[in-house]
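Have a look at the structure below, then the notes.
Every protein chain but one is kept in place in this view of the complex.
Order as written gives the chain letters A, B and C; numbering starts at 1 within each chain.
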Amino acid sequence: MATKKDYLKEVVKHIDIKEHNVVKLVDDMGEMAFSARDLNRAAKIYEMMLKDDNCAVILTLAGSLFSAGLKKVVYDMVMNNMVDAIVSTGAIMVDQDFFEALGFKHYKGTKWVDDNELRDLHIDRIYDTFIDEDELRICDDTTAKIFDSMEPKAYSSREFMWEFGKYLEENGGPKCDDSVVYACYKKNVPVFIPAFSDCSAGFGLVIHQHNNPDKHVAVDSGKDFYELTKIKLHSKETGIFMIGGGVPKNFTQDIVVAADILMEEADMHKYAIQITVADERDGALSGSTLKEASSWGKVSTTYEQMVYSEATIAMPLIVGYAYHKGVWKNRKAREFHKIYQKENVTV
Amino acid sequence: MATKKDYLKEVVKHIDIKEHNVVKLVDDMGEMAFSARDLNRAAKIYEMMLKDDNCAVILTLAGSLFSAGLKKVVYDMVMNNMVDAIVSTGAIMVDQDFFEALGFKHYKGTKWVDDNELRDLHIDRIYDTFIDEDELRICDDTTAKIFDSMEPKAYSSREFMWEFGKYLEENGGPKCDDSVVYACYKKNVPVFIPAFSDCSAGFGLVIHQHNNPDKHVAVDSGKDFYELTKIKLHSKETGIFMIGGGVPKNFTQDIVVAADILMEEADMHKYAIQITVADERDGALSGSTLKEASSWGKVSTTYEQMVYSEATIAMPLIVGYAYHKGVWKNRKAREFHKIYQKENVTV
Amino acid sequence: MATKKDYLKEVVKHIDIKEHNVVKLVDDMGEMAFSARDLNRAAKIYEMMLKDDNCAVILTLAGSLFSAGLKKVVYDMVMNNMVDAIVSTGAIMVDQDFFEALGFKHYKGTKWVDDNELRDLHIDRIYDTFIDEDELRICDDTTAKIFDSMEPKAYSSREFMWEFGKYLEENGGPKCDDSVVYACYKKNVPVFIPAFSDCSAGFGLVIHQHNNPDKHVAVDSGKDFYELTKIKLHSKETGIFMIGGGVPKNFTQDIVVAADILMEEADMHKYAIQITVADERDGALSGSTLKEASSWGKVSTTYEQMVYSEATIAMPLIVGYAYHKGVWKNRKAREFHKIYQKENVTV
Partner (left out) sequence: MATKKDYLKEVVKHIDIKEHNVVKLVDDMGEMAFSARDLNRAAKIYEMMLKDDNCAVILTLAGSLFSAGLKKVVYDMVMNNMVDAIVSTGAIMVDQDFFEALGFKHYKGTKWVDDNELRDLHIDRIYDTFIDEDELRICDDTTAKIFDSMEPKAYSSREFMWEFGKYLEENGGPKCDDSVVYACYKKNVPVFIPAFSDCSAGFGLVIHQHNNPDKHVAVDSGKDFYELTKIKLHSKETGIFMIGGGVPKNFTQDIVVAADILMEEADMHKYAIQITVADERDGALSGSTLKEASSWGKVSTTYEQMVYSEATIAMPLIVGYAYHKGVWKNRKAREFHKIYQKENVTV
């Protein structure tokens, strides 16, 4: 019978946009039709966001992006001031980014496999990618350890993610050179995870709460929403760059309405692009058009573009385009993390 | 120019599975191929769940299901002991169910419309459905009022949803006869919303926290996960019936692993069916096969079936089949809400 | 090792719309949203086509529909004057319908199988359906025999399909009671297959031409187009009912333009409905909207409806609705086959 080693051999490597100047390629795609032309327009709108001095850029992430090799793309965005806040699923930030920061890897696999055999070997599968389940349990436990070390009260997911960065800092730094959690910690880029317990950190929370029935930390997802809305209030304009849909897409679109409700003047997101394969016909949020969002007063329709493509192909092209156009060079880091320190928002 | 009235004319009506005996139709679909045969198998697996005395049934809901006319299907499931716990998006339970319980409606619309005009008229669009935005704001405000009335501490979403039911009870009852929030309250069926702030209740929370900066309620999503896991621990077997994917799908699959981590004996979900149009090829959770889930030790592969169909067509057929086969008649209400009262789980 | 018998056990059975009165179900779907409401509208438009005395109804078929259990639905449409002409892929009419008329069957299978083992056992797979390859070769050979028996010249596919019906008639009748090829032959409903050689009949043609290098029959696909256009010219109004897309969809939409080119007065197709899962975003014909077709002057936009659903679920509901509403009862058979006999169109 096969062993774990037989399956976990080839490591997934993260693509490095800095090494691929795709500007001319993406420019030429703009002269074509269908997805190529849409991709070009999205890349140009992203470039516009970065050029617009008044515009804060929020990145939303859903799907298994980092296990698929897109981690360094986001890392480079953070390090080069190409993004000011991130709203993500827990899987991407904890199970995948923090996991790799602990020194673990994702492995190239295949979907043509017997999943029952994988289960027996403690290997987890994400489509064509394999993960060592025992390593994932170490990740769960590490999050529990972090929770144990914190003062027992309610936190936003942003505060938790900042603790995760600090944990890395205090434990010898990340064991990989492209951790997004760590980069955001260093660059004061806030990271929000609206469904925080729906990931490895959720297991950590269950362990933590089980062991500390009376006094334990809590994730306050309402505080998340309030804090994210503050970014809207602190920015003259906002642009959103959405990879996939799900909760991060809706959560981020909604802060316009929240800002509005707080009776403060709030414009719609001025720029909005999305990479997705979701179809609008099921009526769900992931595939809902950005025009539909404009009926809700969330997104302006002037600069919006959806790109119908799986993200591993489209995202390096779009971000690579903006990177090699160099517009980020004069862009200032907004360091939104600091607004929460100043205001000292607490429960 | 058109007025709001011109758009909000025809009300969406919820389909009543009790009126359509689809047993023979669904049986005959089982002799065909493709989605028809898959749908038949899913219906039979749901029937098996209900017949299995040891099996607790968890329903997960994602997408815009209740605005699309599927509310009464779930209501009938709750009232007839065909489901023991619900894990949902906030939009379905708050923006759509609680909203209608407040007396508001969803309207038949079209996607061939100028969304900018809709925005000016305060009409929100979900694909082919229209909503009165001013009514939605009343819903937001009502949730804020509920939050204001509660003792300021951290709650699970289940506790919040129970308060929503109580609010209806104490304010003259729901203004529609098929409120799922209210039915669950009366029948002690727990409702979980893992991304609770990502909906109308999120706006309520922002208002509430804004007005009560020092002392306010908090949503503890870690507690959600812990509480849902308890259902696994209290049940010999579990079956999950998933409509759409998203956070509710993953959250519910994960409780097997959480139960395992708590060192208690936990079997995989014995039965699992899903209605979805998501494609597995983007590697995201919504379209990930139930076989893939078995590599994670979450779902047993013996009784699993995915049905590739938009839910408004497939769900009434599957639930209608089980309803008219009558297996629910001898099924006992599990009233899982009571396990939390007994144990008195608090922050 | 497994034998062929182990795989070919359970026969696919064709659904009988006459046994399922779905009128109320489909009516209630019309009060919902998304695909359910679209399906309802399509069913009503189909009913309108049948009620409109001036309207000829053309059915287009693509995908593996008859191997999936939809043969009797089309058979009942033909026998009850619910369709006046059929445009199909070769696979459906020859590999699947004529094949079953020769006494062979399709078997319930699964996609979770080793295709190399199937190949060794001479079993062909269509997604979840199995076919005995040796029986399919008999079907190929039978078509070659029919070609050998015909006068060597060029024919339209309609003429070939009429010969296929005659072959069944002269050889003891079809060995199943719901052959569409045979029903069309008896009811003078013309059947067109624009890509005639792309199926079992193609293998027959290769054999026939190989054995008769100098004088053999030829398929004239230009004649097909000319003949189909005549139906447009003989009809005041036309409605098209499309299952899937592909060549049959485009071919049938195009006859409006062809009629126009022949300088005769030709209206657009007045009614058009399509069941498909194809997405419009790849720009291909199968998923192209009927509104797009109206830019080409092919389809009027007043009564058009696309339904996003796999056909095994949606088609029985739509056709069943029209059947049980009974509008076909006063409808006359158009017997379009006769127009070609009168005009004696030859090469």
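A few points about this structure:
Note that in this section contacts are C-beta pairs under 8 Å (C-beta built on N, C-alpha and C of every residue); 3 or more make two chains touch, one makes a residue touch a chain.
Here the structure is a predicted model, which means the values were calculated and not measured.
Taking the full assembly into account, the omitted chain touches A, B, C. For the chain missing from the display, the contacting residue among A:D115, A:D254 or A:E310 is A:E310, taking the whole complex into account.
When the whole complex is considered, the residue among A:K24, A:K145 or A:K175 that touches the unshown chain is A:K24.
The missing chain, though absent from the display, is touched by one residue of C:K223, C:H269 or C:H337; that residue is C:K223.
Listed for chain B, the residues touching the missing chain in the whole complex are 33-35, 279, 281-283, 308. Residues touching the missing chain, restricted to chain C, are 62-64, 67-68, 91, 111, 115-116, 118-119, 123-129, 133, 137, 140, 154, 194-198, 202-203, 205-210, 213, 216-226, 229, 244, 246-247, 250-251, 254, 257-258, 261-262, 277-286, 288, 291-292, 294-297, 301, 310-311, 345, 347 (touch as defined at the top). What chain A contributes to its contact with the hidden chain is residues 12-16, 19-20, 22, 24-25, 28-29, 31-37, 39, 64, 67-70, 106, 108, 126-129, 277, 308-314, 316-317.
The rule we apply is simple: only the chains that are shown with their structure count from here on.
Sorting all chain pairs by how many C-beta pairs they have in contact places A-B at the top. Inter-chain spacing, taken between the CA centroids of chain A and chain C, is 47 Å.
Along chain C, residues 33-35, 308 each make contact with two or more other chains.
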